[in-house]
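Here the complex is missing a single protein chain, while all its other protein chains stay put.
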């Protein structure tokens, strides 16, 4: 792998400070704002129908997260997403809890139908549900999908014409043709709330400065994963891990990413 | 006291990882999610009327908190609560700020009328207001109740046929017949926002794996209190205390709970 691609992207995030517009849940929204800053982007949250499109129009990417979905939010997601699509602003969708309730499953599907999503990022359960294979989501936790995640992700990406990122011990990033596996990360990332949401935010920051979503998503997940690996070395528990995770991502340099990224072809 | 009851319960939380559905405020919601994880449960937040009942149906307990109450949320609380009641899923109610405004007082009363609450957990002011004695709440802070809290809690529990937990230097947990006093905790817990809400979340996690609400609530408050005691030994101020509080609860073992619980009869 040409690791300079990743470090160049990361350097561009830091240089351009892209505005990442979030329409997201109220549980992890502060984490998303702060991790976007640590990655090098500038976060803004705005989900009122009165301004969702206007904010998307000035953003460099849009992150849509259905973690605490409300009807009025869906309208704003569509409005902001359409504006982003018209202006070729990349859109990251995190279908949090798809599969747990019909409301979430159907909304995720509707967003995928009505909007051009750049990167769909979810856990195996969520992606499995969307792909229509046997899968389970309990609350916002994945209970896994049946079948080969790599094959399912590739097929889903091809059929939707988008990039799909499946989180896991090894993250899968694929557009159906090109596939990258990201092996960075640490099990402690599962011990706190919000790492999935944060991964989507970092992906949004990287997509904002790239025209290659597979590369951008892989680089983002590797950067976030390396921060997790480093944070784990100083943690005494989940919350000191969490503090270190933000610090480490902020302190991570493009050179660190090039040196530490474990991104490979399948 | 048979402390193995508490450690067994805690071990069961860690083993079963119960899904704790929250309909809660947007101030401390992230704390509630993370403390539920640290206790051993799996948190999910969902308060749209479209999915509140569906999410409650797959949960192992429901925590209702009126800290930033909205009209549409009340509907969801009722929908989720009824579903929980039908399926014998325990419901914890934290009447945050009852007494401060009529909207909160009346909503707390309505929830107690329309739903079968398993554990009502509040500060002395909130519980006093609900019990109809002279009491005061300023914002979300208790200014205390007049009269003997133990007697008032017992009477309220008996009249409602539920378990009542009153926070304080010594927590009171009672169903009117059985009463437990929990002496764990630390004054620093009052120096940060959200410890009351978090206590309700931990109580929800313990109630999810028990059929004895008094025991479960007392064990939960003791576990959370011990984490607070340990956190206080390393804190330099309220926020380093807060970080340590999460770490310590996550690191607490059932054996630690058995050894550290200061639970006694009145």
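Details
Which chain is which? They are A and B, in the order written, and residues in each are numbered from 1.
To be clear about the criterion, contacts are C-beta pairs under 8 Å (C-beta built on N, C-alpha and C of every residue); 3 or more make two chains touch, one makes a residue touch a chain.
Everything numeric in this text was worked out from a predicted model, so none of it was measured.
Touching the chain that is not shown, out of B:57, B:192 or B:232: B:192 (per the contact rule at the top).
Taking the complete complex into account, B:70 is the one of B:4, B:70 or B:110 that touches the chain left out. Considering A:47, A:141 or A:171, the position touching the chain not shown turns out to be A:47 (whole complex). Although one chain is not drawn, its touching partners on subunit A can still be listed: residues 19, 21, 26, 29-30, 33-34, 37-38, 42-48, 50-51, 54-55, 58-59, 242-248, 250-251.
Touching the omitted chain from subunit B are residues 25-28, 30-31, 67-71, 97, 100-104, 138-141, 191-194, 236-240, 242-243.
By definition in this document, only the chains that are shown with their structure count from here on.
Work out the mean CA point of subunit A and of subunit B, and you get 33 Å between them.
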